[in-house]
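Before I ask anything, let me first share the structure, which is written out below as structure tokens.
A single protein chain has been removed from this complex, and every other one stays in its place.
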Amino acid sequence: MKPHFADLLENSAPYSIFELFKQTRQYSETLIKNLSAEDCQLQSMPDASPVKWHLAHTSWFFEIFLLIPHLPDYKIFNAHFQVLFNSYYNGIGKQFARSLRGLLAKPCLQEILSYRHHVDNHIEDLHSHFAEIPLHISEILMLGIHHEKQHQELLLMDIKHAFSLNPMGPIYSSTLKNAPRNNTASPLEWIDFETGIFEMGAKDTGFSFDNERPRHDQLIQSFRLASRLVTNKEYLAFIDDQGYENPQYWLSDGWSNIKQNDRNAPLYWIKKDDSWYEFTLAGPEPLDLNKPVCHVNYYEANAFAAWARKRLPTEVEWEYASQSENIFGNSGAPEHLHPQAAQGDGLLQMTTEVWQWTGSAYMPYLGFKPFTDVAGEYNGKFMVNQIVLRGGSCLTPSQHLRSSYRNFYYPHQSWMMSGIRLVEDDYACRN
Amino acid sequence: MKPHFADLLENSAPYSIFELFKQTRQYSETLIKNLSAEDCQLQSMPDASPVKWHLAHTSWFFEIFLLIPHLPDYKIFNAHFQVLFNSYYNGIGKQFARSLRGLLAKPCLQEILSYRHHVDNHIEDLHSHFAEIPLHISEILMLGIHHEKQHQELLLMDIKHAFSLNPMGPIYSSTLKNAPRNNTASPLEWIDFETGIFEMGAKDTGFSFDNERPRHDQLIQSFRLASRLVTNKEYLAFIDDQGYENPQYWLSDGWSNIKQNDRNAPLYWIKKDDSWYEFTLAGPEPLDLNKPVCHVNYYEANAFAAWARKRLPTEVEWEYASQSENIFGNSGAPEHLHPQAAQGDGLLQMTTEVWQWTGSAYMPYLGFKPFTDVAGEYNGKFMVNQIVLRGGSCLTPSQHLRSSYRNFYYPHQSWMMSGIRLVEDDYACRN
Amino acid sequence: MKPHFADLLENSAPYSIFELFKQTRQYSETLIKNLSAEDCQLQSMPDASPVKWHLAHTSWFFEIFLLIPHLPDYKIFNAHFQVLFNSYYNGIGKQFARSLRGLLAKPCLQEILSYRHHVDNHIEDLHSHFAEIPLHISEILMLGIHHEKQHQELLLMDIKHAFSLNPMGPIYSSTLKNAPRNNTASPLEWIDFETGIFEMGAKDTGFSFDNERPRHDQLIQSFRLASRLVTNKEYLAFIDDQGYENPQYWLSDGWSNIKQNDRNAPLYWIKKDDSWYEFTLAGPEPLDLNKPVCHVNYYEANAFAAWARKRLPTEVEWEYASQSENIFGNSGAPEHLHPQAAQGDGLLQMTTEVWQWTGSAYMPYLGFKPFTDVAGEYNGKFMVNQIVLRGGSCLTPSQHLRSSYRNFYYPHQSWMMSGIRLVEDDYACRN
Partner (left out) sequence: MKPHFADLLENSAPYSIFELFKQTRQYSETLIKNLSAEDCQLQSMPDASPVKWHLAHTSWFFEIFLLIPHLPDYKIFNAHFQVLFNSYYNGIGKQFARSLRGLLAKPCLQEILSYRHHVDNHIEDLHSHFAEIPLHISEILMLGIHHEKQHQELLLMDIKHAFSLNPMGPIYSSTLKNAPRNNTASPLEWIDFETGIFEMGAKDTGFSFDNERPRHDQLIQSFRLASRLVTNKEYLAFIDDQGYENPQYWLSDGWSNIKQNDRNAPLYWIKKDDSWYEFTLAGPEPLDLNKPVCHVNYYEANAFAAWARKRLPTEVEWEYASQSENIFGNSGAPEHLHPQAAQGDGLLQMTTEVWQWTGSAYMPYLGFKPFTDVAGEYNGKFMVNQIVLRGGSCLTPSQHLRSSYRNFYYPHQSWMMSGIRLVEDDYACRN
């Protein structure tokens, strides 16, 4: 089915959609202003892509789904790019092997920036071409904008991973390095939520992805949600209590996973001379105990919860809780490219610091229909073997989140900004 | 938590629990009456175990969880067996590597049978020892019985897999080979189920596994369930329509999976001189088009449903439907060691032929508590990366099934008796 | 080319070739007299084969290369066996996958023994059929006999490997277990060999494999060869001197190999409570320091030599030295199924205890021609990536060795009876 938005800009007022497009496109280029062409070339694992590939692929998306079908007389920039920058759309045609993206020195960064500007200019042409933009075109445009916002977060995740492997400790952002820190974290509170029926999923108005729909009723049983995220201090207590040596806390696949990978701490944690450090976008930093734990995989989140005699929230519970107040939006400020400690009262850090692992597998809602014609492979074909994360992170670009937003990763992955929020109830512990 | 059964034998009347024990133990030995010691030695893949290992492990379960802790002065049969026949219980101690089970020529089959009888005799002693069996002991005994019933089905799956790799085409059961066939299958009907709230999960009375609990309310949206399983004829139409060459039907992980494994039909299907055969417990047989398709993995089940513009039922829907009539029980007859064609009217083949892939990931119910003390690792630690199958199969031993029974396998697996039942609704197709 | 023997029995007098055949065939069955059908089923790694497979394959060799082409009206025993027991002869046809040999419960051991006797009886028929056996037939018969002798050693190597993985410590030979030991080993002497030219390779008379030919001249530079093998005591000194932690002694591929496999001692050595044991055909035994070290791979042999500031002999040197006295023959006695300590004077343990790694890659001699028609794939196609071992072992059957005999294995392998003999010269050390 096609996205159907009564008001595509509900999430993005007061901008027009073309202003939002322009702003989004510019933000992508802002993200690379401290990166060299060599930095933009790096692909440190098959899950990640080079920065320059993100810049090209997001442009490809507009070219393939918007300019080629809808702008009369549009000429493609380079025929090779149809294959090179197709991520996974079998419906469009062949794809260059994902794991080899880092080997594309050509087209060079400069040519990719030209490609971006070529696409930008023709979107302007499209704007001029229509007296009034038809709904089916503005829908695709909006999808392309949110697609690019997703890749902005991926771009930061991927460059962080690549830099983390370099013994020289590269710094992505010196603004972040010099940002002030909080010396405390708000105490943990348990917030009660009552039994009931609530409407889950995206509303018909405003943009949403196909996987958030259809809106439908859900039964809720009462639960108590943590007011803030699990901190590094709390996670360290799990490590110090031999959490990684004790199979009773771990799912069977998780135990195999950490043993096979000799894993004994979150990704990016480094122990040196008996002190803990973590690699950040400001390079290696001493571990800040007040900050939320980040870069844990699902197995670790689950094991931590079992050790703490709590559990992870379901995505139903998380969405229910998130509707309780106006919590959406994160700063996107450059000094906030790493999670910060919880400050204040109430339900904190829902969308601003790290994505939160839920206890829900990523499966379609009953009645799910993928986007048609355009991007039918966008979400649906990934609905197996992955786990839902909810919330948002300090790397998520502004104007991108909703209460119904479903993020998803494989349980072994942890290079995204993934953390933990707990639920307490009578039966939460595994033993 | 401990299993708490008001009446442990609800599912098993009119037997006493010790009669059920004896009957179950004997049935395991019946299953090997046509097998040689060499046959019982085979381990054809890490997922499978040798027949003799199943015979020993089920005895180990009673020894470890019942005789050692509860029978005064019990002497263990052989200290090596504590490690050799521990499947995955980290709480008990070390385990012999799963993938090497086929290398244990010693203890020989004869010694394993002695071990079985040693355990059987001491369960008799336990019976005599107590005037009245304490509840916590009968609970473990019942768990051990159902554990052995699970392994009876595994034993048949595993020997089938091992035999399938032998070009000589070994026959497990000549009774099956000579069994009569039906020449037709009942036509497919769509049975309506209405919106509502129903109680899902195991009741407090009678035996159940921890993963079926707690019983809880579920919202149901109306749906239409297929009256019978998908047949080989219907699945063949999918193959003949290039189903395995068309990525649009497949989940992304599924597409990778079939391409990496050059898979183009269910496990055990063999094409020879343009005709299809399938390997069965009666050796290779011409494919019977009226019989239900079997040995498909989740990706295949899902792709078939997408191609048919239908979908798989959720486990909630399946359980709801299964309560509509008294459908539990299968024959367990030796001539029925392969699925049979649907005969008759109404909701057919729910538990008698093949397990049915659902569209539900295997995750804990809210409020799930694993068994304590005894077998806490029984089910809970597998609650990730797997998919629920519901129903039962022609290999499932009698007195083992319930409407709330949750079976589970990884989506790529297909050596179990796994088939497909469809749901029809307005939105079922992926594109 | 065909083997051309002026006197096929030179190595085997005073037996007639049919007597040698009978004796060899019987010895194979003697080797399994303490093994159960389950033992004979074991395949513990792809490099190894089940005992029963060896019994069948050696019979297949006679059937394929002798009975089918040369015995009129011969009827094959079972058509499946042509594929099942073909090891690697592409010229003959398809082969059952090597790594799955352990999955052939059928044919059962009893049927394989019947196959053996069927073949034996028809070799008798062949004997009767000809007034005088034509040379080309006796050549193949002799090849088949020596082929079977090779498999007799493999059979013992393979069952030893399989038993070593069983925590119960199975004993293949209680005769060996009860055999007396020597409490001392002869002191190490260095024996001088002078510069010269000598004829290397098999003579035209008597049986030899194609890879030992043609006989040709070789230049020899003077060298000093160790009078006996390296002992466990000497090898232990290397271990205790951190030999496995110091890359300077190791070839680069060797260093990777031991690090990837966490190897820190020869195969079958086990450290328990600060004492060393080794697994033998008599089960686990305390390490005997006087005995020759065994089950080292080439990397270990080479590293030991570097540490000792010596080197391994080339195969040219070894063959030259071996011609100096009449050293061929080993007991084959059941109490000698494990290497024994050196006793006496002179050049010791050349062929009786363990094969000796040379510093020579396994490549064809100039002028090498493989056997034709019959077994052209016997040796030639393996002439890359392997290293020559010379000598013979306590598991080598009698009447099988020659000074020119070339054994060969991959440098990482060590489940064969492989040990070390050193050469001393001025330049032997690596640094």
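Per-chain numbering from 1; labels A, B and C assigned in written order.
Keep this in mind: a contact is a pair of C-beta atoms (placed from the backbone, for glycine too) under 8 Å apart; a residue touches a chain by one contact, two chains touch by 3 or more.
Quick caveat, the model's predicted, so the values are computed rather than measured.
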Partners of the unshown chain among those that are drawn: A, C
Absent-chain contact - pick from C:Pro69, C:Pro247 or C:Pro286: C:Pro247
Residue in contact with the excluded chain [from A:Tyr74, A:Phe96 or A:Tyr410]: A:Phe96
Option from C:Ser186, C:Gln340, C:Ser360 or C:Ser418 whose C-beta touches the chain left out: C:Ser360
Residue ranges of chain C at the interface with the undisplayed chain: 88, 90-91, 197, 216-219, 221, 247-248, 250-255, 298-299, 302, 314, 359-361, 363-364, 366-370, 372, 376, 380-385, 387, 411, 425, 427, 430-431
In chain A, positions touching the absent partner: 36-42, 44, 80, 83-84, 96, 100, 102-109, 162, 165-168, 170
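In this text, only the chains that are shown with their structure count from here on.
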By number of C-beta contact pairs, the top two chains: A-B
Approximate Å spacing (C-alpha centroids) for the pair chain B, chain C: 47
Between chain A and chain C, centroid-to-centroid distance (C-alpha), Å: 59
Residue numbers of chain A (touch at least two other chains): none
